[in-house]
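Next up is a structure, given as structure tokens.
Excluded from the complex is one protein chain; the other protein chains are retained at their positions.
Coming up: chain A.
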Amino acid sequence: DKIIRIWGKEGDKWVCKSILAEGHQRTIRSVGWSPCGNYLASASFDATTNIWSRKEGEFECIASLEGHENEVKAVSWAPTGLLLATCSRDKSVWIWEVTEDEEYECASVISSHTQDVKYAVWHPTREMLASCSYDNTIKLFKEEIDDWTCCNTLESHTSTVWKISFDQTGHRIVSCSDDKTLKIWQEYLPGNPEGIDTIGKESAWKCVCTLSGYHNRVIYDVDWSHSNGLIVSACGDECIRVFREEEISDKNQPSFSLVCTQNRAHSQDVNSVAWNPKEPGLLASGSDDGDVKLWEVVLD
């Protein structure tokens, strides 16, 4: 509906605190809070990404990032808050820098993917970007000398990779795909004890676990909790599932087990799930049915 809603907890209830309308001309596909929490970025099918600033509780659109040729699919803030990444159906990933006078300038246009780029996210601690695409790959990007380049391509999924999520350490990634699997990827640094080949100073990434048979339809979203390590997935079969790594798990061949499934979490496709960064076990889900639901995961 081209509107952004900001929700806050008042006592026991969640209320809609602000409505940001007239910012975009088409669907808003992705929103992201800046690390400091004072800014919100919104990425839209109208090919622009807006930056909203919170002043005295009111949000004001302070910048509009233009340049993508068509629908912007995602926006992500780097942990420093000084870089942003956007990705689009135009197959490119753009990196933006926030200047001293709060201007947003294009720092790089990376055309590595061969199809629609669905999502881009920054590494939790390093200045490294990960993106995934309709071309079935995940790509990692770093700044080298003068420009950003693709340093790794992770191939294993057999269909569109919709979302990726780093674990708390940043050495592992979980990805979800149209091929109905979740995959866990492990980083191997140069000189690793396992003897995995690396090129120069670059790490190698290997798919060390595939969770298949759990999901009945395309998996649209996945999030790896940075507080308790649980992985939650959002699926086109209307279910939300939570996975946990087993106590005895080999780093090079980890085992994950399904902790619980919420059947009929929504009445339509579950498009989006995210863990609350502060409250472990609290997660939010969004769906084609127009609802946002909050869930509590209680482990025995």
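In the analysis below, contacts are C-beta pairs under 8 Å (C-beta built on N, C-alpha and C of every residue); 3 or more make two chains touch, one makes a residue touch a chain; residues count from 1.
One rule holds for everything that comes next: contacts and distances are computed from a predicted model.
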item: Protein that the absent chain corresponds to, by UniProt name, given "Ciliary neurotrophic factor", "Iron hydrogenase small subunit domain-containing protein", "Auxin-responsive protein" or "proteasome endopeptidase complex"; value: "Iron hydrogenase small subunit domain-containing protein"
item: Given A:Glu97, A:Glu127, A:Asp237 or A:Asp288, the one touching the chain that is not displayed; value: A:Glu97
item: Selected residue (touches chain absent from view) among A:Asn38, A:Thr80 or A:Ser111; value: A:Ser111
item: On chain A, residues whose C-beta touches the chain left out of the figure; value: 26, 45, 66-67, 69-70, 89-92, 97, 103, 105-109, 111, 115-116, 146-147
